[in-house]
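For this view, one protein chain was removed and the others were kept in their places.
Showing chain A:
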Amino acid sequence: MSGFILEARDLELRFGGVQAANGASLQVRANERIAIIGPNGAGKTTFINLCTGYIKPQSGTVIFAGQDITALSPRAITRLGIGRSFQIPQLFLENTVIENLLLALSAREGSWSPFLKLTRHPKIDEMWALLEIVGLKDTGHRIVRELPEGMRKLIDIALALALEPKLIFMDEPTSGVSSHEKFQVMDTLTRALDARSTTAIFVEHDMDVVARYANRVAVWSGGRIALEGSPEEILSHPDVRESVIGEVV
């Protein structure tokens, strides 16, 4: 065992003329909260997709908890303990928020009895607790399609959390969430992650969120990590301030 919960080694992926992953490598220790930042098209989401089996790399490996997961399906990777939320939330739009979450809890518990109504699921209290974490307890009975994008993003995270993953990838978790709710949501979310000892890797464009909630930052550029370090080091780095934050140094 290397001591890392996740190790991505030299991932390569080319779509046509675009090098989406160009020797991307990242080592993650348990309980870390790593923010991935970088300009659009740097390959941040591609990296998540490669680590979660959505696309397969042309070369390189992904090791999770000592097991090579490079060739595994998203389903198998999820079952091993990796959860994810998406840049565009992936939800069951015609169902209520409650049904979405209870389906995730059923998946985790493997409870598929045809005689048990989903809304009478024994884990219903846990479902409400999950909604509380993302600050959406009042929306439980609403159809997901009717909700704004920001709320959908939070439900997407709650779905991943419901699986009690060891590691969670979150792709822009607070985009679309109002600025005054952003920190409130992140506070409860990080408390929940700490309580569950869940390692988190999140793509983020809001540098205030990065500074406050990450304990390591990886700057993505050209399909690989260009810089890596503590939030203080990275966010004060002149190259980052120019190319990512957009300040004239």
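Here, a contact is a pair of C-beta atoms (placed from the backbone, for glycine too) under 8 Å apart; a residue touches a chain by one contact, two chains touch by 3 or more; residues count from 1.
Throughout what follows, contacts and distances are computed from a predicted model.
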Omitted chain (choose from "Formate dehydrogenase iron-sulfur subunit", "Amino acid/amide ABC transporter membrane protein 2 (HAAT family)", "Sulfate adenylyltransferase subunit 2" or "Stage III sporulation protein AA") - UniProt protein name: "Amino acid/amide ABC transporter membrane protein 2 (HAAT family)"
Residue among A:G23, A:G41 or A:P74 that touches the chain left out of view: A:P74
Touch with the omitted chain, as defined above, among A:V97, A:L130 or A:L163: A:L163
Residue in contact with the excluded chain [from A:Q27, A:N95 or A:T188]: A:N95
Option touching the unshown chain, where A:L118, A:A211 or A:L227 are the choices: A:L118
Positions on chain A contacted by the hidden chain, ascending: 52, 73-75, 78-79, 83-84, 90-95, 99, 102-104, 106-108, 111-119, 121, 159-160, 163
